[in-house]
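Here you go, one structure.
A single protein chain has been removed from this complex, and every other one stays in its place.
For reference, chains read A, B and C in written order, and residue numbers begin at 1 within each chain.
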Amino acid sequence: MSIPSACVNLGGIELDTPVLAASGPFGHGREFEVLLDFNSLGGIIAKGVSLEPWPGNPPPRIAETASGLLNAVGLHNPGLNKFIEDDLPLLRELGPKIIVNIIGKNVKDYASVAAGLNGIEGISGLEINVSCPNLKAGGLSFGTDPDLTYCVVAAVRRETALPLLVKLTPNVNDIVSVAIAAEEAGADVISLINTLSGMIIDIEKKKPFLGNRFGGLSGPAIMPVALKMVWQVSEAVQVPVLGMGGITSASDAIQFILAGARAVAVGSGLFYDPDLPAKITGGILAYMSKHKVTSLSELEGLAHTGGDKVEV
Amino acid sequence: MSIPSACVNLGGIELDTPVLAASGPFGHGREFEVLLDFNSLGGIIAKGVSLEPWPGNPPPRIAETASGLLNAVGLHNPGLNKFIEDDLPLLRELGPKIIVNIIGKNVKDYASVAAGLNGIEGISGLEINVSCPNLKAGGLSFGTDPDLTYCVVAAVRRETALPLLVKLTPNVNDIVSVAIAAEEAGADVISLINTLSGMIIDIEKKKPFLGNRFGGLSGPAIMPVALKMVWQVSEAVQVPVLGMGGITSASDAIQFILAGARAVAVGSGLFYDPDLPAKITGGILAYMSKHKVTSLSELEGLAHTGGDKVEV
Amino acid sequence: MKTLIKQDYSLENCPVTEKLFTATGFCRLTFYAPSVTTEAQPGQFVMVHMPASSGRYMLPRPYSICSVDRENGQLVIFFEVGGRGGELISTVEPGTTLRLLGPLGRGFPKPQAGSLLVAGGMGIAPLVFLAKSTTVPRTLIYGSRTAARMACPREDLDLPGLTVVEVTEDGSRGERGTACEIAERYIPSSSAVFACGPRQLLAALAEAAAERDIAAWVSVEERMACGIGACLGCAVRTDQGYMRVCKDGPVFPAGEVNLQDEHTECLCQSGGN
Partner (left out) sequence: MKTLIKQDYSLENCPVTEKLFTATGFCRLTFYAPSVTTEAQPGQFVMVHMPASSGRYMLPRPYSICSVDRENGQLVIFFEVGGRGGELISTVEPGTTLRLLGPLGRGFPKPQAGSLLVAGGMGIAPLVFLAKSTTVPRTLIYGSRTAARMACPREDLDLPGLTVVEVTEDGSRGERGTACEIAERYIPSSSAVFACGPRQLLAALAEAAAERDIAAWVSVEERMACGIGACLGCAVRTDQGYMRVCKDGPVFPAGEVNLQDEHTECLCQSGGN
């Protein structure tokens, strides 16, 4: 029997392993340089980049909850120019494919970031974070509305020839309709999920704990929610799905793949264990050997058809 | 200084303590009889009752996740008549106020259950569970749409003079608009939240773990999500809010009250510790003494105005 | 009007008095639990709560009562350390306490002479208690994949009147074969069958017993939350619709319970409690 391969093609991006660093927790990779085996990472999704610098939210920005992490960093970033000058050169040297997560306060901003990245060496794809607050709609995020999502994606699509990932927010009635809108507007990959909206309260100070009051919940707590959305979206769209949300083990990652994800990303799990990508890649290969599977495509979405009927 | 009182008026229902048993985990109370100090419970919300018996979902119905519980019981219940004959007489003897959670597959069913409970002794209120799948809308729940929610609540309102709680699902874009619709249709209390939709996959069998594939996530994992929704809804409606979702300590319960809840309910926490209601009631009273508060109304929603500014 | 029937279980803090790993990965814990032992019947179970020190939010786990010493209030459970719950429970040391909820569920009827007891793997646990509850002549078939997983100490099965037949799939101990194959040889001459183990085993036994019109009782497992019949989480399909394993079972007449449960159509898109 041949050796299992962990290679996947994620919407035109060839990855050596199906494990990526999710946008945000990893920053721009530099700080994790000494902590992580970059051979185990197929790709790095850089932290959200906007046209102009964003200051981010007032502190505290981080709180811990039961099996979860609540953050309100507020998309703090140095802006496109500084990202290209300071961060990208370092990112390029790490090895994994680089995908840039782009953010904006209106459709034009998103498009401008995408345009500004054209012709820049070493970028394998763009990921649109549609969870940003839409200032025109009272701060509700673009990604809660299929039409707005379509607008943002279509606008970015016009500006770039790079593979385009669209990262959805889970704080919606119906993730499927948003995913379909993104696909129709030209997405090559659907990434999901971003954080769930939440808060905690400091009962001694009698006020919200986070400076921004509300934050985004990530970590193992949200994994069942993420997995279901990956399941539903992968049934409804033709393009591949990048799954994430609470992955902290190979078995978690395999669940996402069986649910229909082509690849997975690890976010807050990195705080807990920078060896996660290596453990996950290793664990996926071991699972493939055990289950006599040589290509990940055989596992992708297998749980939809009840994979165990044939085997012993 | 006078002794703190834990009494609250929840939309016309006088409760001796602000802690209720949430609908479902507690069943109809009989089984918990020997495990629980009923003086510590202000009220019991009976498990969802439909006009006809519902069989529920195929097993397995329960799975454990990180700090969470995924269930797909499927609103299994014996139907209105058997509930009135077999369960209600026992429930009435336990002591706490009884609220009946009602469910239906269409608007008429909901209304009929409400009508069927008219004139029956020992019921202090009804709670409409709008999370039921709406068969006309492809199984999406009533509670994801403000208009449908309005219809269900208005129809039940016409049939009953009892205090009416409306229990919302968190799987929505905008919980506030659904809450406002419920209030306009005549809700006396907004209950939130019901479970978050999720799933897990058995990687050995390569299929969803739960018989129903999808389930509802409860437990500490979801608490930040619940708390934020209570915060938002209590700002937007005039009627009181009953908060729940992941409460497993007095400090959790106090967070809900500071966020704007009039009272709280404990669901899956009861599996973990049947003493929870007693611990929570005791903990709330201790907190009130420490913070020199004699009535819970002084704490309700206090975190919205930054309660610590005045005290030392 | 009906009045409340007091339930006969309770939730108590019970000291662990003994711990033994009878084989790698198999833990036998003894508790001082007089509140449970006085009433406990073979086939009943307890919900074991997680150690308080774990600080983790985890459901209690159901384990069969493996034996009781009523005089001294000692209760034994015997389990495979398969997952996170079992692992945590197996870390407690004698002297510390765990909360036990029990005794729970409906047990086996009393075995008559000529009864056949069939245990697959950890299904041995309730059958030890059952075997100990009588001295009439009876046979126990104890099957396992391989000798290393035959974790129940042989002494526990040296009981007056009990014939023990060991069987492993790989022949590494006792006869070679499945518990079911061996059982089929004994069923025709048995007065009744009492079984616990994997669903396929129970299903095959149920069929073999039914063919010969011999009464059979099976103890089934299902994921549980409350363990007391409240949450309707542990449903199993029976002739009378879904029943609760924790309250209406775990022991059912073999013919009444659906032992092949493959999942059927799913209606409820949103999960639904």
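Quick note on the criterion: a contact is a pair of C-beta atoms (placed from the backbone, for glycine too) under 8 Å apart; a residue touches a chain by one contact, two chains touch by 3 or more.
Small disclaimer: the values here were computed from a predicted structure and weren't measured.
Colleague: May I ask which residue of A:84, A:115, A:140 or A:236 touches the chain that does not appear here?
Modeller: A:140
Colleague: Among A:41, A:132 or A:226, which one touches the chain that has been omitted from the display?
Modeller: If we include the chain that is not displayed, A:132 is the one touching it.
Colleague: From the list A:20, A:51 or A:72, which touches the chain that is not on show?
Modeller: In the complete complex, the chain left out is touched by residue A:72.
Colleague: Hey, which of A:93, A:147 or A:204 is the one touching the hidden chain?
Modeller: Reading the full complex, the residue touching the unseen chain is A:93.
Colleague: Of B:66, B:203 or B:280, which sits in contact with the chain we cannot see?
Modeller: B:66
Colleague: Which residue numbers on chain C touch the omitted chain?
Modeller: Contacting residues on chain C, toward the hidden partner: 54-56, 84, 87-88.
Colleague: For review purposes, identify every residue of chain A that touches the missing chain, sorted by number.
Modeller: 24-35, 47-48, 55-64, 67-76, 86, 89-90, 93, 131-133, 138-141, 169, 171, 194-195, 197-199, 207, 211-217, 219-220, 248, 268, 270-272, 274
Quick note on the criterion: only the chains that are shown with their structure count from here on.
Colleague: What chain lies farthest away from chain A once each centre is taken as the mean of the Cα atoms?
Modeller: It is C.
Colleague: Going by CA means, which chain is nearest the middle of everything shown?
Modeller: Chain nearest the centroid of all protein C-alpha atoms: B.
Colleague: Rounded to the nearest whole Å, what is the centre-to-centre distance of chain A and chain B, using the mean of the C-alpha atoms as each centre?
Modeller: 33
Colleague: Can you check how far apart chain B and chain C are, centre to centre, with Cα atoms defining each centre and the answer in Å?
Modeller: That pair's centroid distance is 34 Å.
Colleague: Averaging only over C-alpha atoms, locate the centres of chain A and chain C and give their separation in whole Å.
Modeller: A distance of 44 Å separates the two centres.
Colleague: Hunt down the residues of chain B that sit against at least two other chains at once, touch-wise.
Modeller: 67-68, 140, 171, 197-199, 213-215, 217, 219-220, in rising order.
Colleague: Give me the residue numbers in chain C that touch at least two other chains, ranges are fine.
Modeller: Chain C, residues with two or more chain partners: 57.
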